[in-house]
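To start, the structure under review is shown below, and the notes come after it.
A single protein chain has been removed from this complex, and every other one stays in its place.
A, B and C label the chains in the order they appear, each numbered from 1.
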């Protein structure tokens, strides 16, 4: 039984807590920490069966019984806490993005390597049944050589402006998953990025210095072309589709719905909207990524989302940001 | 160039006229007849390029240049006119049903056989792209031995009560196509029929002695089971689906729509309703059945919908009617 | 925390054990019993965290800490054990069918009523997301008055002949779920049944006195018509579809798949087969039916699948069997 500590009791920290309690065999949560301990948090932790709640993550790192930590704190602390955890000999599961600065990511990677601990980054969509189905087909050679990889990723609604201001921008906060998906589905690194972005959903987002609508084209090292289209708000909900087109065919996924029910009436033939947002849509993948991490630790296997997988999407996001600012294609080598 | 005469200028007579003018190569309409000649009819015939309009179909039968006739007059005249046409040496395309009385159908079949003319019955759906796609798969052996054949057939709206009163009943007017389809898709004759029918759409239909909703189960000679469900009114339009399930798989068809467009919005993911009714849905099949008839005549081939194909659905309809009246399964041998 | 005991550690007993351990909040399993205790069972029970394993269900009934039991033993013991459990003051969740003899079901219902305990029958499909989506739409009045209710239910493969011999026949073993579904979706009792059944999948099934393919037509008290088609073996897997057609429209469900992935290649546009069988397809519903049962017990609410819901499908199955034997429609009043 792997004993884990969770650092950060915000939304994603609680998602992992719940999925570990319910679905992850072979792991149990010994402690959770957060900078703000409230009665609500204490009550919630008790209901989850988590024995300890700390206001300092160092208490988790100092507990010799805890084998591994999940770093779910605010983004700017991901890197230093990961390093500290590695030094304490804990295996590390770190939420995305590891950091916005490639240099600091390299420091993290050096630290975990030196410590000889496992390191996995929270790109949960790789564990989603739909994206895995594409990947499996591509890996099996069914579509031949990949030519074009398309990802459509639209949120059901824009986050609050206060969040937008500290999010690091849409490319780091939202598109980062799509950058990872292009790499995952194509099996190739990205060479050059061209981004078009604009503000069409909410002018306040523009005032906060960000964009809400974008199309990003990516030249891949294997010769294929990737293309992502993003929006912060789709009236019909969370739109999560992808397609890989290759020499022998194509494979695409459509959205998951709550049921397969279709109503036929005077106004048309009406199917359900997609599942609302990432909690509804990706719950299974959150459980599976942790199960996989637990398996890597317990059986000493390489993690399925490794350090480089943490680094590359950040480089792509930096290139996309530069491309948007300078209205020109930008090579990853320019930002590495 | 095969010269044809059309007997009856009602809806189906005009459908055939239009499709011959536009789509049927190798045939031209020399004359059309109707018991009621109006200015509107004359103008319409001119616009179709039909040289002659007669108020007596005998004028068509007497024209030695006319090779073949389409019997599109009222149902009770199908049999006598077909016999008369055969005696006049004309090839006969006869609308469905040939007659409600099997004895009279046998007379027609005897007459056309004696005259050595071609005889085809207007079960146009056999020529429809969707139903043909099922048939081709079944014939190719892809589903193995057929086990269950299902036909769903619902009209967008009930016909006027005045029509209901003279239609011969839903089984003869509407389900007759589905009875034919069960035979066509299964490749088997029907042995026994059990019909459940009721009035749920419009009580006036019940007062007129008919039903508007039915489920009919058919035992087939090859051991398979057929099942048809009918309604005179589907709020979402003309519902024309079928499935053949067998030992190696199943094949089903869904409705045709005007476009493949799908709208995703706050109220769901909305596709188009089916094409409105039989003119919109089956126009191509009307043209193809006549092309096929022309080919049979010109190249002396057997027709694809022959005399027995005209007889059997009428026997099934009679058995279904008797089953409904007596609330018991009825063998075709009881009504033959 | 409701303490439950599980009587019978066969397939369905273990399904409930797993789903309670993983997904059902507010309940814990204190003991499981089976007539055959093996090392494998003991090990499995330990892995599930079940403290006690008994070879006599009476030990469960005698434990005053146990509030409720799940009767998952062989079908012929459902009724006597349910009665015994009620007498012992335990709330009862009983697997389907309660019994093949209506008289014994009435005894069970009398016993639970007298004891004042909750009684729920294991028609799990009512808790399935797809079937619930239909029911909710129907209940909301979206399709108006129901006219035709169709259920397609095909297994991926026939059970072993040894099982067929003791199963009570396809109507009691398999179609019983579909009989329940017709009642659930239509909101109406069944009045009369006509069944056509045959042996097309495996002649051994016929030798064992059963059928493997059937179409059953049901006249409902509210005037609607139900129709079920069954097969013991669909080459493409577990086919679980339904449609309710009514005055204002129709709602249908299609099969669930492992992913939404669609491959387009030289051989066509290929989607996944349905989820393999009932464990894969209905796992969520097994958990939800128990959660619902727990809620009924804890909060003293009526159960959502009550005693009459256990009785009626058995009456329908008896009528269907008689109909098949006598080749005539059979009223439920004839078998009640």
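One rule holds for everything that comes next: contacts are C-beta pairs under 8 Å (C-beta built on N, C-alpha and C of every residue); 3 or more make two chains touch, one makes a residue touch a chain.
Note that this is a predicted model, so its numbers are computed, not measured.
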{"item": "Which residue of C:87, C:208 or C:271 touches the chain not shown here", "value": "C:271"}
{"item": "Touching the absent chain when the full complex is considered, from A:123, A:179 or A:245", "value": "A:245"}
{"item": "Candidates B:87, B:253 or B:298 - the one touching the absent chain", "value": "B:253"}
{"item": "Touching the absent chain when the full complex is considered, from A:16, A:78, A:96 or A:219", "value": "A:219"}
{"item": "Selected from A:46, A:221 or A:328 as touching the chain missing from the view", "value": "A:328"}
{"item": "Hidden-chain contact residue, picked from the options A:234, A:253 or A:318", "value": "A:234"}
{"item": "Interface with the undisplayed chain - residues on chain A", "value": "144-145, 147-148, 150, 154, 194, 196, 198, 200-201, 213-215, 217, 219, 223-225, 227, 229, 231, 233-236, 239, 245, 247-250, 327-329"}
{"item": "Residues of chain C (touch criterion as defined above) contacting the omitted chain", "value": "234-236, 239, 263-273"}
{"item": "Interface residues of chain B (partner: the chain not displayed)", "value": "22-23, 129-130, 132-134, 137, 142-143, 248-256, 258-266, 272"}
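Keep this in mind: only the chains that are shown with their structure count from here on.
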{"item": "Central chain (by mean CA position)", "value": "C"}
{"item": "Centre-of-Cα separation between chain B and chain A, whole angstrom", "value": "58"}
{"item": "Approximate Å spacing (C-alpha centroids) for the pair chain B, chain C", "value": "42"}
{"item": "Centre-to-centre distance between chain C and chain A (centres being mean Cα positions), rounded to whole Å", "value": "40"}
{"item": "Per-residue overlap in chain B, given as positions that touch at least 2 other chains", "value": "234-236, 239"}
